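Yeah, one chain of the complex is gone here, protein chain that is, but the others are all in their spots.
Showing chain A:
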Amino acid sequence: MKSIESVNDFVIKFANVNGTGSASANNLFAKALFRMGLPVSPKNIFPSNIQGLPTWYEVRVSEKGYLGRRGGVDIALSVNPQSMAADIQEVEPGGYFIYDNTKPLDLRLVRDDVNIIGLPLTRICNEEYKDPRQRQLFKNVIYVGALAALLDMDFKVLTDLVADQFKGKEKLILPNIHALELGHQYARANLDCPIGIRVQAADEVGDQILLDGNTALGLGAIYGGATVAAWYPITPSTSVVDAYEKYVKRMRIDPGTGQRNYAIVQAEDELAAMGMVIGASWNGARAFTATSGPGVSLMSEFLGLAYFAEIPTVLFNVQRTGPSTGMPTRTQQGDILSCAYASHGDTKHVLLFPSTPRECFDMGAMSFDLAERLQTPIILMTDLDLGMNDNMSPPLEWDDSRKYDRGKVMTAEQLEAGVEFGRYLDVDDDGICYRTLPGTHPHRGAFFTRGTSRDEYAVYTEKGEAYERNMLRLMKKWETMKEHVPAPETIPARQETDMAVLYFGTSEQASLEALDRLADEGIHLNAMRVRAFPFNDEVEDFLHAHERVFVIEQNRDAQLRTLLMAEFELGPDKLKSVLCFDGTPISARNIRKQIRLHMPELDEEPQEVARAAGATGE
C-alpha cells in the first residue's frame, strides 16, 4: 500500500457523538494549526439534536491557502462506534483511520488500503479519571494531544492556546494540558510518529483572523448603528443575535447610569420580529432581525409592506437546507428566489452575498446605510457554512471618520422653511423620495403610512393611474439601487477564454481551487463573484462577453441562474449549472467534476477526476 505523504496539505475528519464537548477540542486543534501559520478551514457538520447523535468536524489544512472543501478525507479520527463503518469508507486510499481501540475494530470494517491506527482513548480515560463527565470531556483533548505527536505539531502551540482560551478560568488550564500530554505521550511511546502526513510551521496567514460569520454580522450590526434587534431563535441564525448581545453589553451600556443604547426583543415569532423591525425603522432607529428560511417565509407579508410603503428594513438570512425544516443544521444557498421576490404582488428586494466574515461585517454594517438610503428591505444572504464555522478572514476594520448615511429624511428645519413634502414625491428623479420621522414638526410633514394605494402625498386613492405611477417609480428606484449595491469581483483566467464561471457567497473558495485545478489541466475560465442583487451592469456585460458561463451554487433548482435568466432575458444554453445540495458545503473536486461533465469535447477524464467522483463528501 502506498500511504499518503504530504506536508501542510490534508483533510482530517473527526467523527464524534454530539453533546460530548468534542467541537471545542476539534476547534482547539484547528486553531493550533492556524497559530502555526497554516491556512485552515474547519467545518462543523452537526445534527439537529442536543445529545447522542453522530457529529463530524472536518478540517482542511492548505499551505497554498485553499479554504473551501476539497472533497475526500485523508485522516479520519473516529471515536463514535455508530458512524465508524461509514467513516472508514470515506478515507482516501493510502489515508489514515484513527480509532478508539479500547474495543477491537470489527474485522468486517478493516480496509487493507488504509493505515489503521488504534488509540485506547476510553481505557486511558477510565484509568485517569473517576468522574464520567471528565472521562467524556478529556477523551477529546487526549486525542488532540495524540494528533500533535502523529502530525509532528508544535506541542507548545497547543499548551499556549489552552492557556489563552481558559484565561479567567485558570483552574481549567492544567487539567487540559495534562490531558493533552496524556495523548501526546501515549502516541510517542506506542505509535509510529509522525505518520506520512505532517505539519510544519509556516507563515501563510498574515494578519488574518479566525471568526464565524455570524459573530462578524453581529458586530457589523453594532458598528452599523443598529439599536433595535428583534428576533426569534432559529438555527443557524441564533448566534447573530447572541453575538450582538454579547458585544453590546460590553460596548453600549453607559457605565455611569447603566442605561442601554440598544433594545433586544425576543419576539413571539418571526412575523412579529419583522413587524418590530419595520416599526422601529419607520420611527427612525436602525433595526434588524436575523433568521433562516422558515422565518423568511413567515415574514413574507411584512416584506411586501416594507417594499411598498418604502420602509428601511434589514434582514439577515442565514440559510439552511430547506424546504421547511429540511436539514436544519446543514448548509444551503436555497432562498435566493424566495428572498429576491419575497411577498405577494410585484416585489423585488436587494440581496447581499458576503463570502467571508470580513464581508459579513462590512456588508452587515452597510445594510443599514443601504436600507435608509434606498428605503426598502435589504436581505443579507449568508448561510450556515459561513455563519457557524470559523472562517479565516482578513481582520475587521472600521474607518473612524465614517458617517452613517441616513438617507433622505426631511428635517424640522426644512419643513419649517416650507420645503415641499410629499412622501412619495420623486423630487430628485432617482425614484427615492423624502420621508419624515414621527414627532418631527408640530404641523408639517405628518403622513399616513399604508400598504394600500396612495398618491404622491400619501393620500389614499384607488385610482389605477396613481398605483401604476407609483409602481413605475419603484422600478426607477430599482435602477438607482444598482449604483449603490456592492459591485461584483472579477478574476481573469490565466489565458484568454470565452468560458467563465459565476458564483457567490460560500462557493467562492472551492470555486477558486477548482479553477486552479482546471487551469492546470488546460481549461481556462474567467470568474465573477456576484455580491448583490439587483445585478449591476457589469454582471450583464460579463455574461454577454462569454460563450458559456457555469453558474455555481448550492441548491437544487439553480436559483441564481434562474434569477440571471429572468433579469437579463437570457436563454438556458448560455448558463450551465454546477450544483451541490446535499447539505454539506460544495467542494472543489465536485465543481471541477461537474464543469468537466459539461464539456463533452473532453472525452478522457483524468485519473483523478474519476477518483474524486467516487469519493463521498462532495
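Just so we're on the same page, contacts are C-beta pairs under 8 Å (C-beta built on N, C-alpha and C of every residue); 3 or more make two chains touch, one makes a residue touch a chain; residues count from 1.
By our rule, contacts and distances are computed from a predicted model.
One subunit of the complex is not drawn; among "Acylaldehyde oxidase", "2-oxoacid:ferredoxin oxidoreductase subunit beta", "Nitrilotriacetate monooxygenase component A" or "Peptide/nickel transport system ATP-binding protein", its UniProt record names it "2-oxoacid:ferredoxin oxidoreductase subunit beta".
Contact with the chain that does not appear here is found for just one residue of A:A76, A:L210, A:V296 or A:V314, A:L210. For the options A:G258, A:G345 or A:P600, the residue in contact with the chain missing from this view is A:G258. If you put the hidden chain back, the residue from A:A86, A:L105 or A:A446 that touches it is A:A446. Note on the undisplayed chain: of the listed residues A:E204, A:E301, A:E521 or A:E538, the one touching it is A:E301.
From the options A:I88, A:L219, A:V485 or A:L575, the residue with contact to the chain not on display is A:L219. In the full complex, chain A makes contact with the omitted chain through residues 34-35, 207-211, 219, 222-223, 225, 227-228, 230, 251-252, 254, 258-265, 267-269, 271-285, 287, 301-302, 305, 395-400, 402-404, 436-443, 446-452, 460.
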